[in-house]
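Below you will find the structure I want to go over with you.
Complex shown without one protein chain; remaining protein chains in place.
The chains carry the letters A and B, assigned in the order they are written, with residues numbered from 1 in each.
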Amino acid sequence: MASGNESTSTTATELPLAFLRGKGLAATERASSDHPAVDVPLGEVVVALGHLKSEQGFDMLMDLTAIDWAEGASPRFTVVYHLYSTTRNVYVRVAANCASDTEPSAPSVVSLWPGANWHERECFDLMGVKFVGHPDLRRILMWDEYPYHPLRKDFPLAGIETALPDADVTAETGTRVLSAPMAGGPFVATSGEINLTEAEPRAKDESWADRRPRPDQEGLKQVRE
Amino acid sequence: MATEFSFPDSAAKAAKVPAGLVEGTEFQTEKMSLSMGPSHPSTHGVLRLQMELDGEILTKCDPVLGYLHRGDEKIAENMTYNQFVPYTDRLDYLAPLANNMAYAIAVERLAKLEVPARCQAIRVITAEMARISAHLMGLGAFGLDVGAWSVLLYSLHEREKLYKLFEELTGARFTTSYTRIGGVTRDVPEGWLGRVNAFCDQFLPILEETLTLLTRNKIFMDRTVGIGVISKADALAYGLTGPNLRGSGVPLDLRKDKPYSGYEQYEFDVPVGSKGDCYDRYLVRGEEMRQSVRIIKQVIAKFPDGPWYATDAKRIFAPPKDKVLTSMEELIQNFMIVTEGPQMPPGEVYFEAENPKGILGFYVVSKGGGVPWRLKIRSPSFCNLSILPKICTGCLISDVVSILGSLDFVMGECDR
Partner (left out) sequence: MVTANTELGYNSKVEGDVVVTRADAVINWIRTNSMWPMPMGLACCAIELMAVGGARFDIARFGAEVMRFSPRQADCMIVAGTVTYKMAAHLRRIYDQMCAPKWVIAMGACASTGGMYRSYATLQGVDRIVPVDVYVSGCPPRPEALLDALIKLQNKVKREPATHHLFSSDAPPHGVQS
């Protein structure tokens, strides 16, 4: 097998972009620190990935995920696909911005790779991106009744009080899903400060309960009081 | 929206009996819904299979994951790059050193940082030792699943020897946290390489003996040959990687195809299976251990001198303790890295390493600074398990145990 040396990867740098443009898709180049990357409009994702799979030899969907670019950012959610070609030993990253910042959705690619099924379920579970056309879109890591999408940036690391998946056990033990004790943490420093007082690590700002409403504001007030 | 399972309903079943059929002349069976796990010895942790059975045949299989979902990706967004290293230990806790290396290289790619040859060599040795240790455990657990108890005891014994070496190098038996961004925590101790070499020498005959317990064992072959066959096309479509993909005949090994950390310097073979059944996956793992020993011996034979961390990466790698305690400049450097984290440029990288279980990928999105904005972990076990509904449907319930053993997954990594 050929090794993934520099010459193959440099020729591949222009390839996916030029190839997708040649197919009449509105692909644009995406900034990347390693592999060739393209942005495509959300509606053309399935077509673009289909072309890459059938004609460019990208036969494996390695990874499918989404990024939350902070609360209030627009576009807020980006769905990212990583493809790998087992014949040419190159990667390509395909990204598409979700149209809605509150109810993100993306087309499902299960028809191209059956393995995308679980990736999309995970992405729906943790990020709340709805995959249109998915055969069985339900939570995969958290339990079915869990009300939040934990990887969104407005969700605190410590979690939010909610009910346990099992009512019997709650009744017997009196335990609920509680916020984890963060002891003032996690501690994060601002970067690039030579002033040591400024550079001192501080608790990451999760004071959203004071400054803006929390997803379950009423419930929280009761718990606190 | 849970998958619909049909439950025993004798009234409905009786109504379906054709009119002409006299009751009792033909055996009527009902479908049974059975949950295997999350606490079951052959689900290797906390996997749960919700199965629908027609007699002993599975008609439906729905894996339920998430019983070990600990929120690693969210945790990563809340701490500096180096602080996340211990969490990578606990992804695939059978091969923490390989995870450490994959994560460190991913972040180094983001920083466009090259580590020196000695550091790469140390990482390769530790990753290959981790591979041996992980495959031994996989082998032992597989043997245990199909009823061969002694294999586990043999492999646990060898793993103890490896743990002793790990402990000497890193200070911990298996939650090693050995790499840092831009290097490793410490250089190899004196005489350690010789002891690794000695381990390899004595390990090979023991490996042969251990494999002999299974390889032509009639009971083992009856339980595995022709069971859980995964075709090449399916393996690629479901994103299988590692020994499971190679067992199906696809020679994808990133150490060969997209070499990292200096793997291109070493000679080794990539074993592939012919049929893609449980037995092939077992054979591939066995052979990979031999190849790992081969790699380790080559690395030790030409172990490079020189620095063992990126000495020029002043804002990324905290210098060793003796320098911190004696030099003001290094003390400040250490302080900055500990408080702010290693400084990364904005950008995004996706790096995959060939881990024992398959391809472990890290997708790091940085907005600059010492904390990742998003860290996605592409876990091989997660992808490998996604084929279960397909290959388990139609097989015997006892075959499910063989299939799970041969897929050799770790739930810590699968659920993250």
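Please note the rule applied: contacts are C-beta pairs under 8 Å (C-beta built on N, C-alpha and C of every residue); 3 or more make two chains touch, one makes a residue touch a chain.
Everything quoted here is computed from the prediction, not taken from an experiment.
Of the listed positions B:G71, B:G143 or B:P389, the one in contact with the omitted chain in the full complex is B:G71.
Only one residue from A:L64, A:V109 or A:I160 touches the chain missing from this view: A:I160. Contact with the chain that does not appear here is found for just one residue of B:P86, B:G262 or B:P307, B:P86. Although one chain is hidden here, its contacts on chain B can still be listed: residues 38-41, 45-46, 66-71, 74-75, 86-87, 89-90, 93-94, 137, 152-153, 156-157, 159-160, 163, 173-175, 411-412. Against the chain not shown here, chain A presents residues 141-143, 148, 150, 155-160, 164-166, 168-169, 172-173, 175, 177-178, 180-182, 185.
FYI, only the chains that are shown with their structure count from here on.
Rounded to a whole number, the gap between the C-alpha centres of chain A and chain B is 22 angstrom.
Only residues 1-3, 65-66, 69, 71, 73-75, 77-80, 109-110, 112, 236-240, 250-252, 256-259, 264, 335-336, 339-341, 343, 345, 347-352, 359, 361, 363, 365, 368-371, 373-374, 376, 378, 382-383, 385-387, 390, 415-416 of chain B touch chain A when the two sit together in their complex.
Those residues of chain A that touch chain B in the shared complex are 1-4, 31-35, 37, 59-63, 65, 67-68, 80, 82, 84, 86, 89, 91, 93, 113-115, 117-118, 122, 126, 136-144, 150-151, 155, 157, 186, 188-193, 196, 199-201, 204.
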